[in-house]
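Handing you this structure, nothing more for now.
Every protein chain except one is present and positioned as in the full complex.
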Amino acid sequence: MASAQPAAAPSGDPNGLQPEEAYTHKLPPLSQRWGFVRGGWESGGTRILDGDSGKMLGLVQTTRWSDLALDPAGKAIYVAETIWSKINRGTRQDYIAVYDPVTLALLSEIPLPGRLIIGAMKNNFVISDDGKTGFVYNFSPASSVNVVDLEKRKMGRVVELPGCASLMPVAGVGFASLCSDGTIATVALAGKAPVITHSQPFFKAAEDPIFDSYIYDRGTGTAVFLTYTGLIRTAKMGAAPTVGEAWSIQAAAGLRPGDTRPLDINWMPGGRQLMALHRKTGTLYVLMHRGEYWTQKEDGEEIWVVDLASRKVKKRVPLKVRASNLEVTQDDKPLLFMTGDEGATIIMDGTSFEQKHKVERTGGGIIATVGGE
Amino acid sequence: MASAQPAAAPSGDPNGLQPEEAYTHKLPPLSQRWGFVRGGWESGGTRILDGDSGKMLGLVQTTRWSDLALDPAGKAIYVAETIWSKINRGTRQDYIAVYDPVTLALLSEIPLPGRLIIGAMKNNFVISDDGKTGFVYNFSPASSVNVVDLEKRKMGRVVELPGCASLMPVAGVGFASLCSDGTIATVALAGKAPVITHSQPFFKAAEDPIFDSYIYDRGTGTAVFLTYTGLIRTAKMGAAPTVGEAWSIQAAAGLRPGDTRPLDINWMPGGRQLMALHRKTGTLYVLMHRGEYWTQKEDGEEIWVVDLASRKVKKRVPLKVRASNLEVTQDDKPLLFMTGDEGATIIMDGTSFEQKHKVERTGGGIIATVGGE
Amino acid sequence: MSGFDLDGMGERLLRRMAGNSSRRSFLTKLGATIVAAPVFPLLPVSRARAAKPDRSPEAKTEFARNAQTKDDTKCNYWRYCAIDGSLCSCCGGGVASCPAGTEPSPVSWVGTCINPDDGNAYLIAYRDCCGKAGCGQCGCDNTDRETQLYMPQLNNNVIWCFGTSSMEYHCSTAVMVGKAQ
Partner (left out) sequence: MSGFDLDGMGERLLRRMAGNSSRRSFLTKLGATIVAAPVFPLLPVSRARAAKPDRSPEAKTEFARNAQTKDDTKCNYWRYCAIDGSLCSCCGGGVASCPAGTEPSPVSWVGTCINPDDGNAYLIAYRDCCGKAGCGQCGCDNTDRETQLYMPQLNNNVIWCFGTSSMEYHCSTAVMVGKAQ
């Protein structure tokens, strides 16, 4: 190389002209300003986007049938996933992959007895508030929950849970889920055998279902539920949950409540991950569209900004591009992340609703934020 | 079910109202009118399209790093592929999957010692004319060829082939390939050790390379080569190939020949699978675009229809949508199949150049036809 | 909503399945009424209201009002009222049959769809065809009476490739089970 001495870097070139060594980056500590954006059906991986710069910081390996969860203390990124040894055949492998949040190195794989096979959805893999226990929903097609010791990185017991799905941790108790009989099932894990108790029925699972992508707020131990017609309820979780009364999101905006009748066109909630909650302020963001009943998967045309305390829609934000998934950062100046059919991520100020960034080709999947799950 | 007797099928409904049993279809015998269209980077599988109806008939499982080849007698569909037991990690598995062409059932897997990892390309997996031997290119990153006994479904010997790639079978001899020293290497397999002989150099691999997606015609034992600047040559293959003189595709259209000089804008060949040959008529179809030299991967704006016997461009066909890959059926009324960035397949009459079908979401990969490889 | 009569179907299915313990065991675990077609088991559907159906245009969903009975390669073909996925009719299969090289799942999610020609409601089993990379053609996502994961047999997101040799999703069929009432 003696005969090929490069010149000094001309001004403007960020990289210069000296021979270089390759190396691998590390990530800064997990930030509240990040969004973990899942690729869609065809696009593998979960892209970590910095909400301030709109830049991609890295990628967490997530295959099609996987669920990502963040350790509440930020010490690990967990991916519960299912793959086969020969892609479309061979040996089925269910496990939780444990990744270092700084190096994104694979630290461990915790084998599981099974998992639900479904496109990425919220609430199928949740973690206890202390970060010690993971709950992985299984469907074989009988319903059960894998209770995983995340400290020892070891599968624990399997709790059979007929007729229920979509999990939330319950601090000091175990976990809870929604059931087809319109109840909440709370599973207490203190004893040798799990003890399942059901709340009184409070919704009609076939007539006006609660979206299973509901929100659980660790800070207050509260779940926020929304039904197809637009009824909002909160439930204080515990050994026996206390379910609040239902109120209409449409009425909260000064419109008539949603209805199940055909030909009744109204603003209706719809999408996949169609709600996000800013915990500190109790601000709920909901994707809404115009349509009849049974349009629960239709992408949102507007974001409705709901103040849970006063039960008022504070603002309606029209969207340039319809969104299917929505999440919000949990810091004091929240950012909204949205994805949709287009496969791009829109990052928007959660207060001024100004669009900050549009990141192309991220995939149109669900989104996670630190403290937002 | 006695209480739920369905009514007779109302007219117009193709399916009726009687309770049904599910079953699985079989394919009709391999047809010359079919195109095997490879999905792109994100879209797995190779879709079998019927050129007449534009309908999808089935899908051959092909993962990202795979090459499909058709048994010349139509008795099998072969897929040489490489996967890992945990998608992005784990045990590497290289093999030829053997599929029944009627049921598309996986009949066998023939393990291989390795393969080139590359996006789908022609000429990395070819089959001898008698259908008994498969040749799979390997790059580790040293070049070699796996010789596979397709009758016994067993890996045979590995032939090291430094500096050469892109294979064609040579009847009664073995196989041949193009080399970086501008020669054809012919590998004779009759003896205990393979015997590699090189032709005289006839092209400049770094200056005006021959596209490695060249065409081999089993019927005449002839290869058709095209260089970046647009020079066409044929070579009669055998124990020692006879390479014909080069002539310019641009000159054959009455234009000045292509050149390597910058700023010299001309019609240039470009794309991935940028040539197709209708064997019976000696008609060569080439994707051409306007540009300078070093635009060899630019998609085609026109198809140039070349008569190899008279060395004339018979027709120039402008394309509505640029194409990257092109193949032609080998029957008497040939159909052209084309794919490009858009991920759709265009099916066009190969004589009138009328567009017959546009099939959306097939992926933009390479194409195979029966007798066209 | 799914006001169909399930009682007539249950007994025959239970007899048929007596010889299939593994399948029976998962169904038994759910501990509910069982729905079945003559030749294959479906997952239990919880008993819905027995209300008399109203088939007037005013009572039809948007999908039902716009559904057609002629072309099963379009998303608005009547049987597809709650399908989610690629239509097997566009993949080399048929409305009730799988493309070559794929395998129908023995279990499925279900929909209740109204045939616009006779105005009757029919129970449709959406059986996935499994074993190969996604077909990718004719993607549809209809959601009539489609509920959430805690009623999986009425949720159209789950991959129903149970009991097949491979769980890779290829496409979805809409198999006629019978009149809903």
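Order of writing sets the labels: A, B and C. Residues in every chain begin at 1.
Basically, contacts are C-beta pairs under 8 Å (C-beta built on N, C-alpha and C of every residue); 3 or more make two chains touch, one makes a residue touch a chain.
What you see is a predicted model; the values in this text were computed from it and never measured.
K.L.:
Going by the touch rule at the top, give the shown chains the omitted chain contacts.
P.N.:
A, B
K.L.:
Using the document's definition of touch, tell me which of B:146, B:166, B:266 or B:369 contacts the absent chain.
P.N.:
Considering all chains, including the one not shown, the answer is B:166.
K.L.:
Suppose we count only contacts with the excluded chain; which residues of subunit B make the list?
P.N.:
Residue positions of subunit B that touch the missing chain: 41, 65, 84, 87-89, 92, 116-119, 121, 124, 139-143, 160, 162-166, 177-181, 205-207, 209-212, 260, 262-263, 291-297.
K.L.:
Could I get the residues of subunit A that touch the absent chain, sorted low to high?
P.N.:
So the residues of subunit A touching the missing chain come out as 1-7, 10, 12-27, 39, 43-45, 47-48, 55-63, 99, 102-105, 360-363.
Everything that follows uses one rule, which is that only the chains that are shown with their structure count from here on.
K.L.:
Between which chains do we find the greatest number of C-beta pairs in contact?
P.N.:
B-C
K.L.:
Would you mind pulling out the distance in Å between where the CA atoms of subunit B average out and where those of subunit C do?
P.N.:
Spacing between the chain centres: roughly 40 Å.
K.L.:
Just curious, how far off is subunit B from subunit A if you go by their C-alpha centres, in Å?
P.N.:
It comes to 43 Å between the two C-alpha centres.
K.L.:
Quick one: which residues in subunit B touch 2 or more of the other chains?
P.N.:
As it turns out, subunit B has residues touching two or more other chains at 43, 61, 63.
K.L.:
Could you tell me which residues belong to subunit C and also touch two or more other chains?
P.N.:
Those would be 132-134.
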